[in-house]
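Note that one protein chain is taken out, while the other chains of the complex remain in position.
Which chain is which? They are A, B and C, in the order written, and residues in each are numbered from 1.
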């Protein structure tokens, strides 16, 4: 059994919940789940035991009620999970959503205690953070983080940071827990949190689930690097119509995303080819199926100039939801192995910005092998 | 020193010769040469010592005269290499080129002896086959191959097959030689030739240099396979304006190409997703810079349907010429190591259809590592 | 009322029938019908009164039974129209379909009489030809056409040619009828048929409904021509998974298609820019939603070289079916106006190869205005 708590019951969490129930009912093939049946922990063992959100139109409803707005085939089995009020801290600021957080009724420290108590009741094991992209500042320093919580510094902290802190407290009390951070806020890349995790018995995977155009760009760049082709420039556009794209029209949030994506170029090519890699815009009718466009120019032998253009329509939320089906199981395994802190081998394949800080992006195909080995699976193709 | 003989002084060979001289003169960065400065055998050590063709407008001219038609900056140092008459056997059939081969004046066996003698004079070490794509039939059986040569069966043999046989004879006499087969004719995948190579002291690399859209498709398919996405269909088009595309308008030659490309899908995905992967047409003004277009549809998590489109303008000949700069050096190294027969580790990265027969295509990024290890280089990213 | 007979109850005819019934029931907006509510003859007045096919699995069934295989929402009102046996003449040759035609039981002349009698019962007014693309030879000469029918020359004639002949006989007897030829077989471009039409009281619209990539290419080329940009080359690929694409894998049929498409380049640009414009392949999972890819290179001011790439996923059958909703009404109007023969103003907008012979392709946007004026509608934008 893997007892999962969802933080942010939006599109991704709903598809995750809905798809998972279908797989458990034998109604869906596990396409998009990289390790599917290969892991010792089976998909059928995953159970969602709790869910949190700050959208007042969701709080108090069942996961079923919310999930079927995203997937009309959502399973009735999701009726039993109620959505509880979580941490807000401006995470839905500027979005056309009415929001309310625990911190409206208590101090942050009290909210942490409140959550820890709820989680104990749920006997939670793995936490999945799929909140809306936040504008944030990393801590770096653990004392500063703890002071911010203790002193109730609401402007310094984001929901994700408070959740991560609370899970560390919970892990310390119950002897281990895992936190899968699928959004750009730096947690696995913030030494403050990694240190906290190591000491508290928490496993952190992160940051920012590796979906969309970026992992593909990564493999295309690796492809060019291995042939010693010299990349002149890279442009990558993204436009979608889901809430996450709407959130990214907010300039500060967009900055978080850009940070994640840009390191890839230097890390894979070995030099910083000029690039423009940003989520570009919001266009409502595209819905969750975003349009991506990439343009790459490079020099081949004898100064020949080549050009690649990649376009696509990609379902944003299912791509991440599929990865989560692996990550919650790997999280459970990591806790059992007491691999507290963060696990680069997992992050390097599943995350856009693999922690810990200063560990690089590597070609995903290579990362895939490292990850399999970590998980005790034989590498393919070797 | 690596003493190279070119078989087929067309676009690829001319760019290879021209680019190589520029690198030796310090005028060109080795972009598009995967191993560039990393190999113990340096690029500066490569010397072209002979060249063969069957186009009567080229025979007797210098490599410089021909190369500058493809690259106006070709080096005067290529003046000293004269283009000699090689084997024709219909290899330019149906093309608007007047051709003449050694076999017009003598039996095939005599032609083989003639060539072996010339190569001894040249002290040739590595042979690069960049003839026009041929319509061919593999042998499979070594006796049948030897009988075809002995009995002068001109309809059964292609130029490439006779060259490979001749090089085996030469290798036997001089104690080793390498044959780089960069075109689709099966040599490294024909057990008849591999057996012959093993016994004669010949190294064969082949078949069909891995350039163009196919290696990229391979890496994109691997990318999808690793995420367990289910590929519904793949369409890949290619159109160009060089002689090779003109040759492929010939139906039988086209079939050779299709064979090479199709195995990739099953080998990388593990199932035979419906696909259409063929060189599509000839359009003269595109010249050597072909237009490629790919369309891939796949199923992601929760039955979401995604779509990728890749288009590009890619210089055909430089891509292959850059690989040859590695292959001739690896050929020399393989002869020194007495790795007679064929070398899968090299083929798997550099060839579309890596021999020996029944060895699969693997993701190029993985093949890259295997190849580096074979070459005594440390793998990147591990 | 417009009483329509369908010739070839395949994908296009089924979507036409199904969509039409939905529009009549107020369940579907008339998107894809260029003139929608603007014509004096309303969409609600169209009635399908007969249908013919040669697929033995369809003959005897109702249009509803067949249409719901292509559109699960097909209307029950289509139950009343039975599919009758039509003319085959090898039109399904080489396709994996068991076929049987009237000519298996009688001479062609008898089949013509048989059909004319059935049509009289139906009081048919407009005939829509949406048979599978045929390999054919135009007649040019009317006597030769009549001799071929009289002498039962089955190898010389295609189903479309016999239908057109039969409709002319019918028109002569009842005082007028229209034939909409939506496939590539030359009818409006064959002087033999146009002459026959003029004398028999038949209106012919044709040939080959202007859907897919070609009309778009036409407008893009006009766009370039008006800016005096010099087109260097054009490549256009098409791949789909419906029966029409399967039929086009047959080389002879493919040739019919190529003929239609190639004249466009010269007619719109004023010079014959090198081009490759062909239906390229069959890939079953693509279904009716074909993948198109175009590449156009041109010279702009000061010798600058620009490049356009257009790709798309386009539903093949609905595009044509939408045009048919106009064409059957325009056919009725033309009969009423006694515009016997063919009507260039209609063809120039709706047809890939607008008849009569030797009348050119013009930019579709211009053709649109001419057509509107013919139909008595005010031009837009003037």
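Heads up, the rule we're going with is that contacts are C-beta pairs under 8 Å (C-beta built on N, C-alpha and C of every residue); 3 or more make two chains touch, one makes a residue touch a chain.
Please read all numbers here as calculations on a predicted model, not as lab measurements.
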Can you list the shown chains that the absent chain is in touch with?
-> A, C
Who touches the missing chain here, C:321, C:334 or C:351?
-> C:321
Among A:1, A:283 or A:373, contact with the omitted chain is made only by A:283
Which residue of A:106, A:239 or A:377 touches the chain not shown here = A:239
Touching the left-out chain: which of C:56, C:117, C:141 or C:300?
-> C:300
For subunit A, which residues lie in contact with the unshown chain of the complex?
-> 232-233, 235, 237, 239, 241, 274-276, 278, 280-286, 291, 293, 295, 297, 307, 309, 311, 313
Could I get the residues of subunit C that touch the absent chain, sorted low to high?
-> 15, 18-19, 22, 28-36, 71, 215-216, 219-220, 222-223, 226-230, 289, 298-315, 318-319, 321-323, 325, 362-366, 368-370, 381-382
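As a convention for this text, only the chains that are shown with their structure count from here on.
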Leaving subunit B out, group the remaining chains by who still touches whom.
-> A | C
At what distance in angstrom does the C-alpha mean of subunit C lie from that of subunit A?
-> 51
Geometric centre distance via CA averages, subunit C-subunit B, whole Å = 46
Between subunit A and subunit B, what's the gap in Å when you average each chain's C-alpha atoms?
-> 44
If you look at subunit B, which of its residues touch at least two other chains?
-> 307, 309, 311, 313
